[in-house]
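Below is a slice of the complex: some chains, not all, each in place.
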Amino acid sequence: MSFEVKSPVFEGPLDLLLQLITSHRLTVTDLRLSDLVAEYLGYLETMQQLDLEVTSEFLVIAATLVQLKARSLLPDNTEIDLDEDLLLSEERDRLLSRLLANLTFKDVAAVFAARLESTSLLLPRLSGFDFEMDPPAVDVRIPTDAGGLAEVAERVLLRSQETPDLDHLDLELPSVSDAIADLRRRIDAEIETDFARLTEHLDRPLEVVAYFLAILELARWGLVEARQDNIDAAITLRSTGQSAGDLVSEWDALEQT
Amino acid sequence: MEIIPAIESILFVAESPVPLAELSQVLEVPPGEVTQALADLGERLSQTGSGLVLREAGGGWRLYTRPDLHPFLERYAATPSASKLSRAALEALAVVAYRQPVSRGQVSEIRGVDSEQALRTLERRTLIDVVGHAAGPGQALLYGTSDTFLEKLGLRSLEELPPLADHVPPPEIVETLERPFRPEDPSSDSKS
């Protein structure tokens, strides 16, 4: 079995089933259960963990599919246990309605993504009152009491301790080209800055890696000078003031494939 | 007739959308007049080629920079763009939006995959919030969407979410979904 990372990576058995159906690779009669299992095991490998909840769900779905397949292979005049048949069709309907619900929410998610993207271009002002002399005494209201504050602290601190975010599994890798473009703008504007400051808005380690690769690339082009006095020191960066013209990064080509 | 500039100055300093009722209260002017003044302000901003726009979302009114000027603001270093939400997080957000209050287990059930990470990401971005506890033994946390969610989606209130029925796949897709499960399907009869 290969470790190839597929794009888009499916998420769980329901998603896998959807993808198999919509890519016309699955009808119940010619269903190759081994395909389904192989893909699913591959998925588990990429997760590097066995999620029991998801696995048992996968087994239920697989069992339903196998039964449906068995049923479809029986000659029409075979005697069938009606109760069993009814159960099976209930199971089938349940699976179908879940697939439908899943598709529905995927559609909503796409609409949300588009909306969030368009509103991300609108920036509000965040610096509050602007009186130079005597800003009004804002009567701050902490919307909870001491006990409530402790609860918030507990939630946040527990969240910080939990397993690393696996979100990157279902996202394309962060783009080094985008990071280069972003860095060029910002290093130019700030004249001198450091790596931590340039990456502090990033959520995911992989994004930071992309920015680090971008810095290496910029240094290679001679657009940026990077310095680190010792291994614990901040990586300071300054623009060399050279104009880049239309340098094209190898990352552009790489990331387009 | 100082209502319009007064509104403008309030929205300038506000750190979240300001409800109409509060503007009306602060200015001691009936809501109807405030609505008119807001319309006039929006009109003036767009007619004079201002770099700002006025929007109603997330329960109130707020000033924003014009979307087409975003490239300049990106170059002005103070505005790193937040990274995009993952597909998993977006799907979980969709489920929370339409099924709130909803527990992690319910979200996972609907999505067919454990959604703890996705919900945590949404909570960090303050798009969702814990809104209560389920009755029953586990007392599972229940999630709902926040005002930030409404503002970021450009919605005045949850009622403005399009009906879920609008998102149900069209009949052709439903047909495709059903086909593999129909043993009596003529197309698969002709197999061998």
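Residue numbering begins at 1 within each chain, and the chains themselves are lettered A and B in the order written.
The definition used in the following text is that a contact is a pair of C-beta atoms (placed from the backbone, for glycine too) under 8 Å apart; a residue touches a chain by one contact, two chains touch by 3 or more.
This one's a predicted model, so the numbers in the text were calculated from it and none came from an experiment.
*Asks:* Give the stoichiometry of the complete complex as a formula in the chain labels shown, bearing in mind that each kind of chain is drawn only once.
*Replies:* A x1, B x2
Simple rule for what comes next: only the chains that are shown with their structure count from here on.
*Asks:* Suppose each chain is reduced to the average of its Cα coordinates; what separation in Å results between subunit A and subunit B?
*Replies:* Inter-chain centre distance comes to 19 Å.
*Asks:* What residues of subunit A sit close enough to touch subunit B in their complex?
*Replies:* 8, 11-15, 18, 21-22, 26-31, 51, 53-54, 57, 68, 71-72, 92, 95-96, 98-113, 115-126, 128-130, 155, 159, 162-163, 165-168, 170-171, 174, 182, 185-186, 189-190, 200-204, 207
*Asks:* Looking at the complex, which residues from subunit B come into contact with subunit A?
*Replies:* 12-13, 15, 53, 55, 57, 62-65, 67-68, 70, 73-77, 79-91, 93-95, 97-98, 108, 110-114, 117-118, 120-121, 123-124, 130, 151-154, 162, 164, 167-169, 173-174, 176-183, 185, 188, 191
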